[in-house]
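Moving on to chain A:
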Amino acid sequence: MHIHLSPNDGVPIYLQIVQQVKYLVASGRLTPNDELPPIRALAERLLVNPNTVGRAYRELEAAGVVVTRRGGGTHVSDAASPLARGERLDVLTKRIDALLAESRQMNFSIDEVLDLIRRRDRAMGSRPGKE
Partner candidate 1 sequence: MNGDAAEKIIEIVGLTRRFGAKRALRDVSLTVPRGSVFGLVGPNGSGKTTLIKHVLGLLRAQTGSVRVFGRDPVRDPAGVLVRVGCLTEENDLPGWMRVDELIRYMRAFYPAWSDAYAEELRQAFALDPAAKVRTLSKGQRARAGLLVALAYRPDLLVLDEPSSGLDPLVRRDILAAIIRTITEDGRTVLFSSHLLEEVERVADHVAMIHQGRIVFDAPLDEIRATHRRLTLQFAEARPRPPELAGALAWEGAGREWTAVCAGQSGGLRAAAEAVGGRIVEEQDLRLDEIFLARAGAVPVASTKE
Partner candidate 2 sequence: MRSPVLALAWQVWRPYRRGLAVCAAVWLVLAALGLFMPRGAWAPAAPEGNLIIPAAIVVSALFAAAFILMLFAFSAVPIDAQLDAGDTGFPTRMFTLPVSTAVLTAVPMVQGAAVAALGWVAWAGAVLRPVGMDVDLMWPAVLTAALVAWLQALVWWPFPLRFLRVIVVAPVLAVIAMAPAFALALGAPSVAVTAGLAALLPAAYGVALVGVARARRGDAPTWTWPSWLASALAWRPSTRRAPFASPLQAQTWFEWRMRGLSFPVTVGLVAVVWLLIALTGVGEQVIGIVAAGGDAAGVSAAVAAMTAPGVLLVQFLGIVLFLAGVVGADLGGVRLVDQKPSGGTFGCHPFLALRPLTDGELILAKLRMAVRSTLTGWSIVLIVVFLALGPTGKWRELAGMPLLQTHSALEVCAGLSAGLAGLVFLTWLLLVGNLWLGMTGRRWLVRAFGAFAFGVCMALVLLAHWLSPHPETVAALMAALPYVAVVAVLLKLLLAAWLARILLRRGLIGPRALGISAAAWGVVVAGVVALGGQLAPVGGPSLWRLVLGAALVLPLNRFAAAPLALEWNRHR
């Protein structure tokens, strides 16, 4: 699992980890039931405080992206977990708002934007799970 932290852009480190894990899951590089590295190992690899990693894992768990099993280990959850759907919709809505604001400012029409979205989706490869 490759995570790249950039300490300079003002985004808190735990949030960067959260976002990148979400991206990895979204793009299929992390499949459901893949195991995430233990907190200490990831902390030593990324050279960040283990508490930060722990917080990221907790956020991911709250968002339903990962699941902590009894007996240890953090695993990617099934994509269709109903608990987190509302939360996921929230995140997506925010991103879409930002995207729409920018596209309006740049004078793209809504059809151009949708067209672009479809093209990028094809380029990203097949989607895991349904839809």
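Candidate selection criterion: all candidates are chains of the complex that A comes from, given by their letters.
Here is the rule we go by: a contact is a pair of C-beta atoms (placed from the backbone, for glycine too) under 8 Å apart; a residue touches a chain by one contact, two chains touch by 3 or more; residues count from 1.
Because the structure is predicted, anything quoted here is derived from the model rather than measured.
Listed candidates 1 or 2 all sit in this complex, but the one touching chain A is 1. Interface residues of chain A facing candidate 1 in the complex, by the touch rule stated above, are 5, 7-8, 10-13, 40, 43-44, 47-52.
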